[in-house]
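With one protein chain removed, the remaining protein chains of the complex are shown where they sit.
So, chain A:
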Amino acid sequence: MTKPSFDPTSAPVLEVKDLVIGLTGDDKSSPVLNGISISIRAGETVCLVGESGSGKSVTSLAAMGLLPRQALEPRSGEILFEGEDLLKADAGRMRALRTKSMAMIFQEPMTALNPVLTVGQQICEVLQEHTKLAASDQKKTVLEMMREVHLPDVERIFGSYPHQLSGGQRQRIMIAMALILKPKLLIADEPTTALDVTTQKQILKLIDEMQEKQGTAVLFITHDMGVVAEIADTVYVMNRGNVVENGPIDAILTEPLRDYTRKLLSSVPSLVPRAPRPHGSSEVVLSITELEKVYGKKGWFGKFEAGTKAATDVSFTLKKGRTLGIVGESGSGKSTVARCVMRLIDPTSGSIRIGGQEIADFSRRAIQPHRQHIQMVFQDPYRSLNPRITVGDSIIEGPMNYGVPKAEAMKRARELLSIVGLPDDAIKRYPHQFSGGQRQRIAIARAVAMNPKVLVADEAVSALDVSVQAQVLDLLADMQEKFGIAILFITHDLRVAAQICDDVIVMQKGRVVEYATGHAVLTNPTHTYTRQLIDAAPGRHWDFANFRPLETNAA
């Protein structure tokens, strides 16, 4: 936690005063933002932290004048940018300020960049709009800026389209685009959430470096307390359209005043692994040997050329009632392994045994009776439940497929729904009537209804807010205890893996680089890549739940 100094007595660059924002043309409904006040000074990094629906993104869009005009409108308050009230500025004035004086970067650099224009053109546009530079100078300026954000081979990247670049490179392009005119204020809306941890670390460092160089005021929006601990000078905690608490970073992390802040901090899973559990049953329910998946590139006239190796030489075993985590960054092959295990895709070679039965080379039809032994919970509960089928019908569909009579399946569905903590009437309702956390509970109930031996959870808590995440992880542990299910837990998040896994596999580029107990992997990693991953985890020297720095790791 190095603090770039800023002058707390200087006039704020951005000052939001009692801002109220509500639904357009609907004065009666409660506002989305309920009179919030924030101020940011030159060189200061202010973190706006909160869970989904807290209003943190609305705040940032309001400052940029980018609220979706048919949905949201400011009702009262002021947004002062260097003393000028932006809520009174007209469209032309706002256009002139954007990027020139205040710039914004977004969460997902893939979708935030236009896919059909080269990134060079997209940065040049800023210069065309706001400066009178000649075309040749524009390119020179852009290349210079691209070098400044440490992009390699800038001439080539200048002419590249977004899909030809990596996630980190795309976010660097976004940063170059935002900072090319040296704005006074940079608003970053979850800029690293979609990135791998190692890339996240680099991007955070870059933002910090650029801030120091240009003296920019940064408004950083995030849900990740780790990132907050890493970069913030000042923190505003938001919940349901209100600022519940604000103050310097140290005060917020060590002595939070409000219950909500305490709750938020305590839900951050610790990087310290949980105590190893005693070995239980020795029954092996899933064993994978030398699994390989090559995505073939179809060559001319149907002949196959050597393709991408998504997984090579993957072997592991999973015992009854245990949890095995597969950790890795995007492209590491962790999801490929999960899908092979589920036989949603066909492995190129290797063996997959479920309870002793080899299923790797089974045909679609032959595998059918074995499907019930292995069930999956997906990442996004908003898309993994059919919106037109009631919760009850979703749950009983599987068991009925395997011959359970409807009445019996329904009875079991009711039991399961109450076990996962949903009300009795949930069975007749539709998925859209539930929150994300509740939906994931439904998805878990659906999977467990099949009495599987193995539950594959592919990033099953990644889309959830931390407080909900903690509850769902508890639920998974409960279910495991009750039914003795083995869990194969796929995640990119070391913190989550530390809390739930008995054993951990670390994958990189399709290969297993480390396979040991969760405790060993996290406290004593043997592979450099594992160490890199742990080092990159934001806020790693902070024990959030106990409001103090971690003693074991002198920062």
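Basically, a residue touches a chain if its C-beta (ideal position, glycine included) is under 8 Å from a C-beta of that chain, and two chains touch if they have at least 3 such contacts; residues count from 1.
Here is the rule we use: contacts and distances are computed from a predicted model.
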Pick from "Peptide/nickel transport system permease protein", "Anti-sigma-K factor rskA", "NADH-quinone oxidoreductase subunit L" or "Hydrogenase 4 subunit B" the UniProt protein name of the chain that isn't shown here. "Peptide/nickel transport system permease protein"
Could you tell me which of A:95, A:262 or A:309 touches the chain that is not displayed? A:95
Tell me, which residues in chain A touch the chain that this view leaves out? 64, 66, 70, 94-100, 103-104, 106, 108, 111-117, 125-126, 129-130, 161, 163, 174, 177, 300
